[in-house]
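Other chains dropped; remaining ones untouched in position.
Naming follows writing order (A and B), and every chain is counted from residue 1.
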Amino acid sequence: MHSATDTRAQAQPRYSGIPTFMRVPYTTRLEDFDIGIVGVPFDGGVTARPGARYGPREIRNMSSMTRAIHHVTRFNPFAACRVADVGDVPFTDVFHLENSHADIRRFLAPIYAAGKRTLVAGGDHSITFPIFQAMAPREPLGMVHIDAHTDTWDDFIGSKFSHGSPFRRAVEAGLLDPKRTVQIGIRGAQNSDEGWRYSLDSGMRVIFIEEFDRMGVEAAIAEARRVVGAGPAYLSVDVDGLDPVYAPGTGTPEIGGLSTRETLALLRGLEGLDLRGADVVEVAPPYDPSGNTALLGATLMYECLCLLARAWEMGR
Amino acid sequence: MHSATDTRAQAQPRYSGIPTFMRVPYTTRLEDFDIGIVGVPFDGGVTARPGARYGPREIRNMSSMTRAIHHVTRFNPFAACRVADVGDVPFTDVFHLENSHADIRRFLAPIYAAGKRTLVAGGDHSITFPIFQAMAPREPLGMVHIDAHTDTWDDFIGSKFSHGSPFRRAVEAGLLDPKRTVQIGIRGAQNSDEGWRYSLDSGMRVIFIEEFDRMGVEAAIAEARRVVGAGPAYLSVDVDGLDPVYAPGTGTPEIGGLSTRETLALLRGLEGLDLRGADVVEVAPPYDPSGNTALLGATLMYECLCLLARAWEMGR
């Protein structure tokens, strides 16, 4: 709706205008952007409360509240590279989990093939596996994963591809390197410990919330950087990693999670990692009467965008 | 939790006790009930807002507000026959529409085979097709169908079994007699007129809301009775048939619908039909901040129960 360096949209009142992500230009032309923000309005992989299909819509809405210059780093991602809203993944079959995943792969693969990086707004966490497939990294990626759940369970109520399984599938497919993977914020009882065991047995570094609480955010950052190392990596943020007071609008809330201040510090501590992509998932607006979860999602996406833009600058 | 004639549960305060439907006893023993109330917590067939999977839960909750003796007829369905809550359909695969439908068939078929009648709380409207399959009527059923939509569309975003298609499938499968089918409350723009055309071409009697408004509820009742006739019939109530002020908690609201008074009068006018089953569908609690939609669903189920109990008495 305006050129990529046009900041007039962001200068309009926050309630004004058709809401693209952070009010960046909308385009699907690959030559017009460096980092593409993508919506994946899909929640066909949830096991409890649905609604994340409306995540991109409400995150776009609330992202009008975000702005350009980071108050800690004074970095402006929109000045550093060309950022576009490339729209939502179009779905051809929303009634079968695997077919939806195929739609996601189909839409994203050309973007990655063209060397672009993406910031994705979910949708439920099942979408990260097809994102990894679309990225088709030459070597398995490292990952920083913020979540209440390890998402490394196996089969669940009829499928191996629900939002409880993406990272097990990604490891099995050689897309994710468990030894370069750190999971932060894990908590909550389970009916089986197979997910926790898979994460540990495969070599992932699992920082349960209790360990996080003891070690503090600085040590957690150091540990995350040590685990992920210098190689290409991915950042996946499930908003249920935060305490549900910060993110009531989510499908599988677990009390006792991260605070916003901890999460922001954690993300900022990842600067310099070679991030090839990032996502913020599980924002479920029907359970978000105050709109705070969408605001959280939008703000975390801004923080991720800063990380991606810095990584893009470095990688150029 | 008590015998079928025990009314102590209903005498307790309405906020008290584990909420079975209308506080009737819970049982899965076929010999213990005449009419079984069943929950089908499934919304994998919706095309817009999800959440009807929580319909049975919240309808059960609000059904504690219902009571025994009908204020117009002074009929007490709980005195007329044995009514039980037979629980929710257990699902083995919630990620694939057709497999969920198979679960529904599997759970319900033995109940019908034993000659019981059911009152179902949805869930989205896609469930009515597997209900019909489970009923396996010897001859196609007649039907009174209250809805904003004809639900006779064909393929939609990847499936022929979404909540926009159950009655087209039922006609094709010889389970529903379109010439003995009346659809009431239809309205709302569509991107294609194929559903409206199918209903009309197949011989269904479609009473759009505008015709209903002109003819009045008494004439609509007469027309419904004329169309359905004396044969075995089914009653399917989609709460989006009502105006969304009465049913905000639904997935595909259309303004300009039936009022509660019209709907209650309509249902009461169906007494004497040979109803073999009934359902109330598309209550989506995440969109129901006041709880009124669940209360509506529970009260409409009570009205349906009165109809079914009368039909059961007649058929005995």
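We take it that contacts are C-beta pairs under 8 Å (C-beta built on N, C-alpha and C of every residue); 3 or more make two chains touch, one makes a residue touch a chain.
A quick note: this is a predicted structure, and the numbers were derived from the prediction, not measured.
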Identical protein chains across the whole complex (2 displayed): 6
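In the analysis below, only the chains that are shown with their structure count from here on.
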Rotation in the CA alignment of subunit A with subunit B, degrees, nearest 5: 180
Between subunit A and subunit B, centroid-to-centroid distance (C-alpha), Å: 40
Residues of subunit B touching subunit A in the complex: 43-45, 47, 49-51, 53-54, 91-97, 99, 157-159, 161-162, 286-287, 289
